[in-house]
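In what follows, a single structure is set out as structure tokens and then discussed.
Every protein chain except one is present and positioned as in the full complex.
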Amino acid sequence: MGVVFDAIFSVSVFLLVSIGLFVILGLMNIVNLAHTAFMAVAVYAELYFTGHGWNFWLSAAAGVAVTTLLGAIVEFAIVRRLYGRHIDDTILATWGVSLILVQVLAIAFGSTTTSVAPPLSGSVKFLGELLSIYRIFIVATVATVVAAMAAVIRFSKAGLIVRMVMTNEPLARGVGINTGMVQRLTFVAGAAFAGLAGTLLGPTQGISPSFASSLLASTFLIVLMSGRRLSGLLFACVAAGLAQTLFSAYGNPVIANVMVICTAVVVLRLKPEGLIWPRH
Amino acid sequence: MAAALASRRTVLACLSAAALVGAAMTGALIGDAYVTMLLAQSFTYAIAAISLDLVWGYAGIPELGHSLWFGIGALCVGSMTTSVSETGGVLAAGADATTYILAAAVGVVLAAAMAAIVGWYAFSRGATHFYIAVVGLALAAAAQPAYSQFPRYTGGEGGLFGFAYEGFSNAEWYYVSAAVLLCVTAFLIVLVRSDFGLLLRAVRDNERRVRYLGFNVERIKIAIYSLGAALAGLAGALYAAMEGAVSAPLFGTLFATEMMVWVAVGGRGTILGPAIGTIALGLGGSKLSAAFPLEWSLFLGLALVLIVVFFQAGVLPPIARGLARAVLGSGHKAEQNRSLVAGRETAVPARDASASAAIEISGLFFAYGGLRVLRGVNLEILKGELLCIVGPNGAGKSTLIEVLTDGARNFAGQVAFLLGDRVEHQGRQQDVIARSGVVRKFQVPSLFPSMTVAEHILLATSNGRWPSVWRRTHAIGVPPVVEAICAASGLTGRLEEVAADLSHGVAQGLEMAMAVATRPRIVFMDEPTAGLSAVERAVVGDLLRVLAKSGITVVLVEHDLDFVERIADRVAVLHEGRVLEVGAPSQIAQSDVVRGAYLGSFELEKGDH
Partner (left out) sequence: MSRHRRSRAVRLSAICAVVLSGAWSGPDSQARAGDVQPIKIGFMLPLSGPAAGGSAEGGQQGLRLAVDEINSRHLAARPFEAIIADDASDPRTAAEVCKRLIFQDKVDAIISQGPTANRMACNQAALKAGIPHLAALSGPGGMCIANLFMIGPETSQTLHTLVRQIVKDGNTKLYYMGADSSPIRDALPPAMSAAEAAGGTIIGSSFSPSGTTDFSSELAKIAAARPDAVIMMLMGADAVTFSRQFGGDDRVAAIKRADFLMTEKALHSLGRSGANIYSAASYYSSVPGEAGMEFKASLTRMYGEMAAPDVWAVMAYNAVHALAKAVTSPSSGAKEILEALPNISVDGPEGRIKISGRYISTPVFVGKTDGVGRVQIVATYSDVPPAAHCK
């Protein structure tokens, strides 16, 4: 039973980290390799504010705000000039951004690993398993965010616009949608999601400037597997989370890492369009 | 020869080569041990960089895991020259020269073989263009953790070390690596400037079109990917023999990205640019990183962003162009260095009186997803005839051509080609069909934006045979009618113009010239007169008659019924995915059925024939 809960948590973490990458790739066709660097900025902001006596929730909010602002700056200074360019270019440019951010953090805060205390402690007993409250909180937050996003995409006018831009950008522009503005907001939203992921995962991790960088490759592959649909993302995260948890639990964690990557490679070969919910 | 030497490209190449040789000499001149060593090491990186440029810059394959091949070459040398304990401790290191050479050879072969397997898996049909990037990234990302799982061969976390080849002094290493770099550079320059190099650029520019010229694109990509890997493996082996250390990060994504930075800075698709860029970054980088250890990777990131955003072509090419202009003066014009040479008219087979079929189509059904486009086409296309397919918009004319030139499409029904033996169409790939002498001209010109007119025609004349990997053809042998098409469409004086600059009408002419230059037996022309003036149209009509007279079967999709009436031997009317009528132009013009179809009042129950 413990494995099931571990898998649920693992899926949630993958979702949390990949959702920002997902919106940016889906709406802008840009691979944001600076995603985990944004997460690192968020977690250092959180660290800074908790260090100055703010409580955790305020600091986390501030972390998200800082990252959002940073996203807007990066969009304005760099990403804006890359629209319509080949995907290789965006990979290189955002990689450069991530080098800059990580090193700025190292210079400003030092490279020593530190950590930040979780705001919730203790566990509850459920189905014979002790579950940490903070982890339950993360799973619940992720579920809420994904549900809210699904609802927005499906039912709101903004969601309609998003879907139009996703499926056919020139057509959307043709019917008078300011697709440039949509993309700008998308990048900023992606950064905000990175901020959320960074601040939420912060208390569960050792914090150094290369925070979460080990997650970049696997989340990137997950997002490619998603086929640019939220349902696909859900599928992909479940697949990756299951592979990760099962191979860790019954094999060893190195194999698990390799298996997550292999899953993506095989899935993308068999279904180049990604894991899309079958439509009727 | 003198004229050729004066061409700007050659000057650029000479200047850069001089810079490269100059860089190779400076180390020895300075005599500084550290600079000598640093250069020797940069040379091995430069080999890796130009091998990546071949794959990424020339063939356009997005390669995010090039470090893997470098690592394999290095690991082979490390593994074969050390003895290692079960848990990865290095017990003894070093071997004789033969072992190093053997190990390097094994590394190169292994890298090439693995790349061929990866390429076979990643380039085969059904995978998207970007898939290879995913595989490369995944392999590099997986290789790093996997490395420590085999300590018996890899030395685990700490890697293998201490196995540097002792037979060379620093200066000798310098000359050895410089020599290898120069050889590889020369080899690649010859390769990319050859006719085969053209083919690579064509694949990069427009992969689908290359298929329709009869080339097996997958095989080309696998070959280049594997060649790139072999050269990177060579670089890795050289590096390992020189440095005597190999560990997991050599395989990792970080190193792969660094290689991409070298290429991007030097200028993609220039070979010399990445070589010089890598060496410059190696020298400058070591100095800057020593002076600013903390800020160095900040600079690197900043430089990368600036280059990608503002200097798309890399930093070196603009500088080199500036130098070239300074040397030659501006206003120097690229001069024509390729020309068409019309071959003798092949003996015209008298038109077969019995008019046997070239293509038999019966009961052909095809749908795009849920949209049924062809609903039971029955048609016989005769050898040597000029058949026009007419019909209202949406009748399935272009789709019919699409299906007839791509047997891998998922269609139902019987289609057979009877050029010589009877060949079933089902499952035959585009390039196989094209090589059998069945080619098509696209409705919307589908060209290679970065290539010149002459280069387009040159590629087409190979008709799917791999062009020479070292020769650079100047006189392009074409059938006489190609020259006529060029003259008629105004291409003759513009052979050195880049396709991206051509107007629509001229591009149409080029499309047609390419189709004919392959010396086809059947040619499908999708609206060759679209966008042409009445005068041009008449010329094209005459050319098509000439084609048909030379024994080529011409199948034409056309809207202009007057034009059709003037040139066609037979006309087939397609409506709602079925052939309504086939017959002589005059007969069709009087058909009620056809008139009805065009007016939209036709009743389906009248049947197909």
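All chains are identified by letter, namely A and B, in their written order; residue positions are counted from 1 within each chain.
Basically, contacts are C-beta pairs under 8 Å (C-beta built on N, C-alpha and C of every residue); 3 or more make two chains touch, one makes a residue touch a chain.
All of these numbers come straight from a predicted model, not from anything done at the bench.
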{"item": "Listed residues A:S208, A:S226 or A:T263, member touching the removed chain", "value": "A:S208"}
{"item": "Full-complex contact with the absent chain, from B:G60, B:G107, B:G136 or B:G156", "value": "B:G156"}
{"item": "Given A:N32, A:S59, A:T90 or A:Q103, the one touching the chain that is not displayed", "value": "A:Q103"}
{"item": "Hidden partner interface residues of subunit A, rising order", "value": "2-3, 6, 9-10, 13, 103, 106, 110-115, 117-118, 121-123, 129-130, 132, 134-135, 201, 203-215, 244-245, 248-249, 252-254, 256-257"}
{"item": "Contact footprint on subunit B, counting only the chain that is left out", "value": "32-35, 37-38, 41, 87-89, 145, 148-149, 151, 155-159, 161-162, 164, 243-245, 247-250, 254-255, 280, 283-284, 286-291, 293-294, 296-297, 315, 318-319, 321-323, 325-326, 330"}
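Simple rule for what comes next: only the chains that are shown with their structure count from here on.
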{"item": "Cα-centroid distance, subunit A relative to subunit B, in whole angstrom", "value": "35"}
{"item": "Touch list for subunit B against partner subunit A, complex", "value": "56, 62, 64, 121-122, 126-128, 130-131, 134-135, 137-138, 141-142, 145-146, 148-149, 253, 257, 260-261, 264, 294-295, 297-298, 300-305, 308-309, 312"}
{"item": "Residue ranges of subunit A touching subunit B (in the complex, touch as defined)", "value": "78, 81-82, 87-89, 91-93, 95-100, 102-104, 106-107, 217-218, 220-221, 224, 254, 257-258, 261-262, 264-265, 268-269, 272"}
